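First, the structure itself, so that you have it in front of you.
Apart from one protein chain that is not included, each protein chain of the complex appears where it belongs.
Then we have chain A:
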């Protein structure tokens, strides 16, 4: 498993937008010439990616909202963000 430090602050780079897709429903992450549908927990993660909150804060927050263990959530959050980083949709 990859390890992102507690203090890592994920953010959306210039040219990437996260928003609701009112016409089709759900949420989308938009970059140049690409659009990803985002659903479920992923929506909650990206809503918290504001360029200020650290991974630790995001995980702690999600743990409260979903009444789950931080240790359980954390690997999923990291995997999701790393995947998006590899697609140049998130900066870590």
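Operating definition for what follows: a residue touches a chain if its C-beta (ideal position, glycine included) is under 8 Å from a C-beta of that chain, and two chains touch if they have at least 3 such contacts; residues count from 1.
Just so we're on the same page, contacts and distances are computed from a predicted model.
Of the names listed as "B12-binding domain-containing radical SAM protein", "Putative ABC transport system permease protein", "Acyl-CoA/acyl-ACP dehydrogenase" or "PqqA peptide cyclase", the one that matches the UniProt record for the absent chain is "PqqA peptide cyclase". Panel shows chain A; residues 13-15, 17, 19, 21-24, 28-42, 76, 80, 88 of it touch the chain omitted from the view.
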